[in-house]
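Every protein chain of the complex appears in place save one, which is left out.
Entry: subunit A
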Amino acid sequence: MHETGENSGDNILEVRDLVKHFPVRVGVLFKRVIGHVRAVDGVSFDLKRGETLGVVGESGCGKSTLAQVLMRLEPPTSGSATFEGRDMLAMKGAELRKLRRDIQIVLQDPYTSLNPRMTVGDIVGEPFEIHPEVAPKGSRAGRVRDLLDVVGLNPEHLNRYPHQFSGGQRQRIGIARALALKPKVIVCDEPVSALDVSIQAQVMNLLGDLQSEFGLSYVFIAHDLSVVRHLSDRVAVMYLGKVVEIGTEEEIYERPTHPYTQALLSAVPVPDPELRGRRQVIRLEGDVPSPVDPPSGCRFRTRCWKAQDVCAEEEPALEIRAANHPSACHFAEQRSIVP
């Protein structure tokens, strides 16, 4: 769709017009549906083998819901997604079990994503218990030790409980659990946003190393553009359940065309004090509108400084407008933000 001149054969994941609406119910006994939260509203992207797709956006723009739908934790409202050419949203039974081995998730909060009453050995070994065909019983203990070693933890700490580890170490345990079944795709749902900046770097490096070692593809969700840039080959920017701009890391960071992307980029802190204050900061007014009742036409128009009448009437399609990558803005124009 957006991929021009690319062979779709090396796409491991293809998502088309994915929609997830949550009904809003009122009433005690007889519940009425009074509207829908349009968490994800027509998202399309491709993920190539061995590639990292960064997904960025403000809180509440549907990033995590997208991850849940991709993990088959929530049923989609409509749309399609194929994994290695097979429809992954229709899978059931044994086929779904197989899919679970191929797509895994690293969750955001390392403090709640590990069962406090299981030892680290049990947590990392659980995937083998659920999928006994992956590792014969005798080899499991060794596999768990190897996994802990791979993520940079001491394998001797097998019998410790999650509360005995720091946040960064816990996130490594979560990564080891996701790696256990040798998945092809890992969905990282803001894996570093709950960690200190120094620990963030370590975990990001670990994810990068694991990618080159195991040939993983990542869907990397974050609300921090700088975090995403470090790891991503391509970046999709989401706003209110829709992708507003998608392109390679360089296209998004060097030649952003959508006003929302430009605003996000202008908010990235500048590490160099010499440059600070020299560049223009775009301040967005107000909050993200309610996803129950999104604005007509372009959803960003309520906060956009470029908005015209046409923005309220016509919804801009995600297509190539300027700077050779797709952008969903009627007035897309290239503008360099990051110095």
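One rule holds in what follows: a contact is a pair of C-beta atoms (placed from the backbone, for glycine too) under 8 Å apart; a residue touches a chain by one contact, two chains touch by 3 or more; residues count from 1.
Here, contacts and distances are computed from a predicted model.
Novice: Could you check which of "Dipeptide transport system permease protein DppC", "Sodium:proton antiporter", "VWFA domain-containing protein" or "Putative alpha-E superfamily protein" matches the UniProt name for the chain that's left out?
Specialist: Its UniProt record gives the name "Dipeptide transport system permease protein DppC".
Novice: Where the complex has a chain not shown, which of A:C61, A:M88, A:C188 or A:L206 is the residue touching it?
Specialist: Considering all chains, including the one not shown, the answer is A:L206.
Novice: For a quick check of understanding: of A:M71, A:V288 or A:A332, which residue touches the chain that isn't displayed?
Specialist: Once the missing chain is taken into account, the touching residue is A:M71.
Novice: Please pick, from A:K20, A:K184 or A:H230, the residue that touches the omitted chain in the full complex.
Specialist: Going through A:K20, A:K184 or A:H230 one by one, A:H230 is the residue touching the chain not shown.
Novice: Of A:T65, A:S113 or A:S232, which one is in contact with the hidden chain?
Specialist: Final answer for the missing-chain contact: A:S113.
Novice: By the contact criterion defined above, which parts of subunit A meet the unshown chain? Give residue numbers in ascending order.
Specialist: 71, 73, 96-97, 100-101, 104-105, 107-109, 112-119, 121-122, 125-127, 129-131, 138-139, 141-142, 144-146, 149-150, 152, 155-156, 158-159, 161, 163, 174, 177, 181, 197-198, 200-202, 204-206, 209, 213, 224, 226-227, 229-230, 268, 271
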